[in-house]
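One chain of protein is taken out of this complex; the other chains stay put.
This part shows chain A:
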């Protein structure tokens, strides 16, 4: 009976071998796939198993972690001044995942990033509790506060950039929400989130980065830049050949001006009082393709502006006819931009024609404060030459000194700006959007460029809605906050 016995022994060996092979397949080959599977609750458990790192503004965290009991998740996210910072931080919820910086830098914040491997290994040996790293932002707390307070209970957004580096200084969006209210995984958290999702004012939308609006007259600075760059205008004080009334190309519709002296007005004069006819005419002369070219150099039509939170693409239509191009040149028709995009336009002009890539994460830090990664300023493009940029500055400063933007004046500081009141809705039926873009200048260049949009200015009489009246004071306060911080 020994021969079959030996065969049985071999058979049993094969059984064990099959188990060993299967195990290697499961735990070595397929481990990663199983570990990151969407149904795997461990991902969530692990994310909240340790104290999450913080998002830092001005050296102080705007986030925190508290220990919770009675669920799989040990730590819960807390936010200091949540509504104000929500457009920057995004949310991190035990039950509803995370977004924006909380999501994009999740590896650093949870401490699971490969670059923190050494730290977590050391922590294992020293017996310290594992902790996440920090994300240091470029934001300026004072500027953010000015922006958020300025918007108040109005619906709108503010984006402020340091033109010389592209560092984002403020990013506000109202109405906002407090990410703390659904950071946990209780029934209450779920109800709070549902309430926010059902809110018709869409508090969870990041208006500064993710919402596009018709830019209205603020877009005229782009048209002016295109006219100068393409040689359509050589002397900003020379009269243009704009008739009154100016008829929109391929149509019989005259273009309306809200101000009288627009016939043959010079570029400078037209900017000061915001003549629609002059800019429509110039845009038409520059031609659609050249307009598209300039707009794209400023960042339009780019779907991958990552700050690292991705901004929606701003649009300058590439296929419209002459009439559409003329309308688009004054920021109507298909033109749509994010507040960030208009801040980039302003920043490029304020920085003498050099557009820096906007970014809001300055450093990634390990839990022991060692810097893991530092982000350096990066040039994105040069939409206008230095001379033309300075001409544009001259015009924009003129707007603030004696034109539509006088409410943005700051004592002893040179400020340039442009107002905009964008039509909204079919036949301008809804309340218009009030825009203001501006920059402040110091001795060594400009430290801040701001774009403000006020979407629905409830409580203000319709005729009073104007970029100069509503949005300019907010921009002024943001610029002041940055300037005061510099002193």
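Assume contacts are C-beta pairs under 8 Å (C-beta built on N, C-alpha and C of every residue); 3 or more make two chains touch, one makes a residue touch a chain; residues count from 1.
In the analysis below, contacts and distances are computed from a predicted model.
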item	value
Name of the absent chain as recorded in UniProt (options "Helix-turn-helix transcriptional regulator", "Cell division protein FtsW", "PTS sugar transporter subunit IIA" or "Acetolactate synthase small subunit")	"Cell division protein FtsW"
Residue in contact with the excluded chain [from A:1, A:187, A:303 or A:369]	A:1
From A:24, A:194, A:251 or A:402, residue that would touch the chain that is not displayed	A:24
Per the touch definition above, residue among A:37, A:115 or A:195 touching the missing chain	A:37
Residue ranges of chain A at the interface with the undisplayed chain	1-9, 12-13, 15-16, 18-20, 22-24, 26-28, 30-35, 37, 39-42, 45, 72
